[in-house]
Each structure stands twice: as C-alpha cells, then as structure tokens.
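The structure follows.
Omission of a single protein chain aside, the complex is shown with its protein chains in their original locations.
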Amino acid sequence: MQKFVPSANVEEAAYQALQQRGVTIEEIAKLTYFLQSKYIPDLTMEACIDSVHHVLQKREVQNAVLTGIELDLLAEKGLLSSPLQETIQTDESLYGVDEVLALSILNLYGSISFTNYGYIDKLKHGILEQLNDKSTGRVNTFLDDLVGAIAAAASSRLAHRHRAEAEQKME
Amino acid sequence: MQKFVPSANVEEAAYQALQQRGVTIEEIAKLTYFLQSKYIPDLTMEACIDSVHHVLQKREVQNAVLTGIELDLLAEKGLLSSPLQETIQTDESLYGVDEVLALSILNLYGSISFTNYGYIDKLKHGILEQLNDKSTGRVNTFLDDLVGAIAAAASSRLAHRHRAEAEQKME
Amino acid sequence: MQKFVPSANVEEAAYQALQQRGVTIEEIAKLTYFLQSKYIPDLTMEACIDSVHHVLQKREVQNAVLTGIELDLLAEKGLLSSPLQETIQTDESLYGVDEVLALSILNLYGSISFTNYGYIDKLKHGILEQLNDKSTGRVNTFLDDLVGAIAAAASSRLAHRHRAEAEQKME
Partner (left out) sequence: MQKFVPSANVEEAAYQALQQRGVTIEEIAKLTYFLQSKYIPDLTMEACIDSVHHVLQKREVQNAVLTGIELDLLAEKGLLSSPLQETIQTDESLYGVDEVLALSILNLYGSISFTNYGYIDKLKHGILEQLNDKSTGRVNTFLDDLVGAIAAAASSRLAHRHRAEAEQKME
C-alpha cells in the first residue's frame, strides 16, 4: 500500500506554522472583511473567520502554507544554497515563486478573487504591512503572499455563499 | 498539410478590435506607466508604448483579445444564448471567464505582474474607469480585464528589462 | 440591488448544453473511471458519475462550459468574425483559449489533476476521439477540452475523497 501523510497532521502543522509566524486567523479574517464588506452589507467578522477556516481545510492550501513558510524559515536561518538564499532573504523583486504559490490557493476558489489578492497585496493592508517590514530580520517572502491569498480566497468563498443565500430568500 | 490562420491576420485583427472598441495603445501604456514609474525613475511613455506593442505581438495575447472582444460584441448585440447573454451583458459578479483570459496574458510574463493587474483593476485607473461605465450600453466585460492584463504584462516586461540594463551598467 | 443571473438557470443551461452537443454524464464518467480505477481498486461507475455531477455544480465550471460551447456553436454556424471564425472552426493548433478554459476547471480541484487532463487529451480516450472527429462538420474545439477537464477534475476529487475514507478506516 502506498504510504501517505495523515491529513490531520498536515492540517495541524499548517495552523501551527501560521501561528508560529505570528499570523492569527483573526488577522487574516480582517483582510477578508476589508475586501468583502462593501459587497455584503451585513457581513460579520464571525463569517469571515469561518470562511478562513474553510479555506484552511483544503489540502492544497495547507501544502502551500507549509512549503512557503518552510522556505521563509530556512532563509531566515541562512540555510538555503546561494543564490536562492539571497533571493528569498531579500524578497528579490524578480522572484515570483511566492506569487505562484499564492495563485495556487486563489485558483481553488475560481478567478473572481484574483483582483482582490492583487489589491490588498499592493495596499499592504492590515497585517500585510507588518509582514512586509524588512527591518525586523524576519523573512516573510512567502508568508505575506500566502496570507493575502487565503484572505482573498475566503472573500471569494463568501461571495459565492452570499449569492446562494440571496437567491434562497427570493424564492 | 494542416490549415492555419496567417499570423499577420491575427495580429492585425487584434489591433483593429482594440481600436474599434475605443482603446488606444497610448491609453494602455498610460496604465503601464502608472504601475511601473515608481520602480523605474526615468521611465518614459515611449518605453511603455513599446512594451505594450511587444505584449501584443504574442499570439496568445492576440487570441485572448479577439475571443474576449467577440464575446463583448455579441453580448452588446444581444446575440448570445441565455443565460450567457445576461451574464456577460450585466458583467455578472460570479462570472470569471474574463479574469481567466486576463490571467492567460499575465502568465506569459511570469507571476510578478499578478498583483499589478489586481491593483489597477480595483482602482479603475485611467481608461479602465471609462470601460467600466455601465451607463453607455456598451458591454466591456472582457475588454477591461484584457486591457488591465496587457498593461500589467507590459509592466512586468519592463521590470525584467530594467534589471538587465541596470546589471549591464554595473559591469 | 445588483442584478444577477439565477444559479438554477446557469446550472440547467450547462447540463443542457452538454446534452445538446451529444455529451452524456456517463461518457464523462467513463473517462474519470479510466483515469482513476488504477489508483482506487474498488472504484465504481456510480462514484464517477456522482463526482462528475459534483464538478458540474460549480459555477466556474458551468460558466466555462457555457462560454466554450457557445463559441463552438457560433463557429459551427459561421457567425464569428474573421479570423476568430477560421481559428475556432479549424481548431487552429496555436489557439489555446480552449486549454485556458479547461485549466480554469482543473485549478478548482488543485494541481494533481493537470497530468490526468493532458494524458486523456493526448490519448483521445473514449468520447474524446469522437469529439475530435473533424469529418462531421461539427466544431468541438472547446468541448473536447472541457470534457477532458471535467473528467480529470472529477478524478482529482475522487482521489481526495478516497484518501479521506482510507484514513477513517485506519482509525
């Protein structure tokens, strides 16, 4: 039988990795609220938190989170080979693997979240500003894109749900 | 021998389609300038126009432009089947095929342009505001995303070129 | 309030479009079975049919199906502008918008289905051979890619489900 890594371990590790890098579910949910509250007037933080949890249930999201944060950590400790070490450590502007991982999260919820991701990434809203602070010695090259993508994906998920509810009310 | 559509025809048709929908190369280049001028201090409009032309040389870009504008035009004339007709005509918020085509343009220049695309799309900068004016009776559901993607792709292309030049000067 | 197209209409239209183009859910499910039965020994056709239905519940999939089949139909009737008309009618080898739509379906189920899609597309397994028969006068430029993508997505969905069940049994 083919070996496999238990899903519960992968999920738990993804949550832990975010926590250990100082990112709470609430902070991600605040980004989701920022993105979606203009379209859903009665949106609550609870709904945003719930949506972020749903996004984090997906194995693809967990794998992207674990892979990206691992690379951030290894770069922070100086353990990568050159020139990948300098590339990730300095968040080199021509390095796009972080955005590639972010996109793999966004894609799971369809294309309507692409622009939301780009928007908060440029604005450096909320926790994204803090994650982009290069003066701390921390390396968050992957983390900031992952957080933005999870928030945008949760936002897209809410848009789909909100529509379903609005249609049910009209029946 | 396999039949094929001459490249010159495809290219010419893509340029014409943009022109007939009121989008000039200059307007797209202005978006590129807006996105890239903060990173390249001596950026000129000429360089942006040149970069937009380079993006428009790619067959994949031409195909996306021709397909998207065709769907806009057919929706404007009411010639699509229901419910695709209403979906494209009203720029339905859960319809993401327009973003999918935009992404196929962005992907050609790597992932560093994703966030630029999302940013100008949300800001509705420059000609994008005009293309999003729903009061005109025109349908630009695909066109605004295509224009944003071409501008962002041209911006990404400039970032790569600028780096190459900066490195040459340092040698 | 923003106008929207009722979800039930979009879903029904997507099912009808497939049916009118001669594609049954069973034929798509056979492709899924072909792809996945080597990995899931006790896989049933019922499970494959069920998985295809789940994929077809997604709005993004419905939108891709409706858009692609509409373009096939318009090309079949000769109603598109030149050179898009000839491009889609002859399934021009440098035209990739059909694969772009297929990829937007695959992406919803993560990246593990990419290779399955490519594999059945090249093999022209099952109904894909029939859809690729250029002697019929029918235009299935988009349809064959959509069908392959739905089958591969349903296959990926089964792989995730199968794992979850295997883990539950081990507990």
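As written, the chains take the letters A, B and C, and residue 1 is the first residue of each chain.
Note that in this section a contact is a pair of C-beta atoms (placed from the backbone, for glycine too) under 8 Å apart; a residue touches a chain by one contact, two chains touch by 3 or more.
This is a predicted model, so every value here is computed, not measured.
Contact with the chain not shown here comes from a single listed residue; of A:Arg59, A:Lys124 or A:His160, that residue is A:Arg59.
Taking the complete complex into account, C:Leu103 is the one of C:Leu43, C:Leu103, C:Ile127 or C:Leu143 that touches the chain left out.
Considering the complete assembly, subunit A touches the hidden chain via residues 2-6, 9-10, 13, 59-60, 63-64, 66-67, 70-71, 73-74, 79-84, 86-87, 90, 92-97, 100-101, 104.
Residues 4, 6-8, 58-60, 104, 107-111, 160, 163-164, 166-167 of subunit B touch the missing chain (whole complex, contact as defined above). Mapped onto subunit C, the footprint of the missing chain covers residues 39, 93-94, 96-97, 99-100, 102-103, 110-112, 114-119, 121-122, 159-160, 163.
What we mean here is this: only the chains that are shown with their structure count from here on.
As a whole-number value, the distance joining the C-alpha centres of subunit A and subunit B reads 27 Å.
In subunit C, the residues touching two or more other chains are 4, 6, 59-60, 104.
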